[in-house]
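For this view, one protein chain was removed and the others were kept in their places.
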Amino acid sequence: MQSEEDKYPQAQQVDGKPLALDIQHLTQVFHIGKTWLNEGKPLRAVDDVSLQVRNGEVLAIVGESGCGKTTLSRLMLGLQKPESGAIYVNGQALVDVDRKAFARRVQPVFQDPYSSLNPRRTIGEIIMDPLLIHDIGTLEEQRQRVEETMAKVGLPHRMINSYPSQMSGGQRQRVAIARALVMKPEVLICDEPTSALDVSVQAQILNLLQELRNELNLTYIFISHDLSVVEYMADYVAVMYLGRFVEVGPARDVLERPKHPYTQALLGSVLTPDPELGLPDIDLGRGFPDPLNPPPGCRFHPRCPKAMAVCSQKEPEKLTVDGTEVECHLYAKEDADIPV
Amino acid sequence: MSGAHHYNPDDPPVLEVEDLSVDIKVPAGTLHAVNKVSFSVRPGETLSLVGESGCGKSITSLAIMRLLPKAARLSASKIIFDGQDLAALSEKQMARLRGNRIGMIFQDPMTSLNPVYRIGDQLEEIYLRHKGGGRREARERAEYLLEKIGIINPTQRLTQFPHQLSGGLRQRMMIAMMLMCDPKLIIADEPTTALDVTVQVQILQLLRSLQEEFRMALILITHNLGVVARMADHVAVMYAGQVVEKGSSADVFRHPTHPYTRGLLECIPHPGQSATRNKLGSIPGIVPSLVGRIDGCTFRNRCNYAFGDCATAQVGLRDVEDGHSYRCLLPPETFAAGKLEKA
Partner (left out) sequence: MTDATQTAADAKRRDSASDFDTLAPSPRELMRRRACSHWGLIIGLSIIAIFLLVAIFAGVLAPHDPYAQTLSHRLADPVWGPKGSWNHILGTDALGRDVLSRLMYGARLSLYISFTAALIAAVIGVSLGIAGGYFGGKIDSLVVYIINVKLALPVFLVALSIAAITGGTVTVMILLLGFLTWDRYAIVTRSLTQQMRDQDFIMSSLAAGSSHMRIIFRDILPNLMNHIIVIVSLDMAVIILIEAALSFLGLGIRPPTPSWGLMISEARAMMFFKPHLIMVPGIAIFILVMAINMAGDGIRDVTAPEGRG
């Protein structure tokens, strides 16, 4: 697998082993309203994002709609070329390679299993498709691999000739997972894999993902807005706001001792099924962030309950506080007594 | 907070529903979408219908509004809204109630606002239709309400089109639209499902405060148990067209009794729960087909406690304690052993 030219030799290593997924300074800019004459307005959907995940770990990306999660996932799947930055999978750079090479190593599981399966193909055809694209094995081997994968995700063999419309949401999501796994990828990008499913089915799918991870030593990037699901699944959490990671760290630290005011607000909005507690009071301005006109300084300051004068003037730098990376002026002062 | 009642239990109910059933004709026979559902709401009270897709919670709300599809047949021994029998009203009288005395909020505010009209026109139209009066009066009311629901620049917002607003703002506009007249009852069908978590909390807070101010009854339909626990005074858990457990929110969440309610609560991750240490519970199987005759308990094919009688016996609602009932043949103590260990 080392045949790829080593154009990007600076891939990081941990304990002598390369990281499962190493993303460095990824930036993607769209030009909105671009025409033949007009340059258009730049939209920094993903702005200097770096993340590192070790083999077998789960990194969750949390953020609200419009924060750039979807663009980031498309970059990580190789569906778009980034403006700048590098992606390494197990030490190998994947920036200049084509989609096909990408596909063998990184696979997606999408949110809506009703739109992620082609309604005109049978389950067997859908799962086998990647093998045909990459021309892996003989027909007999391919068929066998499809059956193995179906068993792995808990689909009975007799569904092989069924159509997606004959299946429930949970079963369809299993098919989507099987299609992603049939190529034996190293990294799975799960984009809200359970938010379109019923509660009872969500639990089945989360358990399945967890079992598969243990069994196949898979690495997950888990994109979600549901922090209780994130807490359940993730080892690491990255909180995204308007294209930037504002807080990255071990799940326990981020979720139990959130540092960034935005993370605190997100966690404050989680509604656990506890009738004793009423609705939480979250102190967030309603100013809806406009990615086309990001505010100067810290992008969160117009909504931030703890905003200071400096926040609207200077962009905060990345600081490491208690093992968590935070972009916030609150922690810049030497003597800052951490207000949580 | 939710311990303090927002309503007076002695008030007469705004809406009283008894034995509401909806049958839908499908090619394969008759689909029993809703099966003898009963509940009532008082002024200022929040009742939540909670359940998974296909449990009949949305059909129930459409039945109350008499907005069912043509193939559906509604029967009930009682649907009394504010002293009127809804089932007996003509279509014309019903249209006068909708949007006027009964307000509805749907999941997707984008599709419930008409994209080709300005927000202001849509708000005014509702007022003019139900209350008459002049355009000026309507405009004043719209501005007053927008201010009330915390919209910063109401006059300017009223001239905008739905697509110029964010999801949260659109849902606020839906709420304003509903308030243009003076509804006694709000039916909110998954009002926050399409919204971000921080916006969800803000919208729920808004609903709650308006409800207290105007003493409106709220029927909140959702699958999100967190929203239910934090918002509802009373809960009716629905499964396969039936209410399988109902009671006060505190009772149902603190002492869930029906195996389905217990299963649902075990399916959502609790604070501190991690996949590497303790797995989530799950409910195997799927909802049975509701076409044709339904015998016995509808949950039996997914239930860990099912036994022979479940397939044949008439399973009615029975009391756990006063005001908390569940639909199962087994006594409440049976399930105590398998209770989820929870901090």
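Letters A and B mark the chains in the order given here, with residues in each chain numbered from 1 onward.
Simple rule for what comes next: a contact is a pair of C-beta atoms (placed from the backbone, for glycine too) under 8 Å apart; a residue touches a chain by one contact, two chains touch by 3 or more.
Keep in mind it's a predicted model, so treat the numbers as computed, not measured.
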| item | value |
| --- | --- |
| Residue of A:159, A:282, A:310 or A:332 in touch with the missing chain, whole complex considered | A:159 |
| Hidden partner chain, touching residue among A:90, A:107, A:142 or A:324 | A:107 |
| Among A:183, A:197 or A:307, the residue in touch with the chain that has been omitted | A:183 |
| From A:49, A:190 or A:208, residue that would touch the chain that is not displayed | A:208 |
| Residue ranges of chain A at the interface with the undisplayed chain | 74, 77-79, 99-104, 106-108, 110-112, 114-121, 129-130, 133-134, 151-156, 158-159, 162-163, 165-166, 168, 170-171, 174, 176, 179, 183, 204, 207-208, 211, 215 |
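To be clear about the criterion, only the chains that are shown with their structure count from here on.
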| item | value |
| --- | --- |
| Chain B-facing residues of chain A, complex | 64-65, 168-170, 198-200, 202-204, 206-207, 210, 225-229, 231-233, 265-266, 268-282, 284, 286, 288 |
| Residue numbers on chain B that touch chain A, as the complex places them | 1-3, 52-53, 150, 152, 166-169, 196-202, 204-205, 208, 223-231, 249-250, 252-254, 263-276, 279-284, 286 |
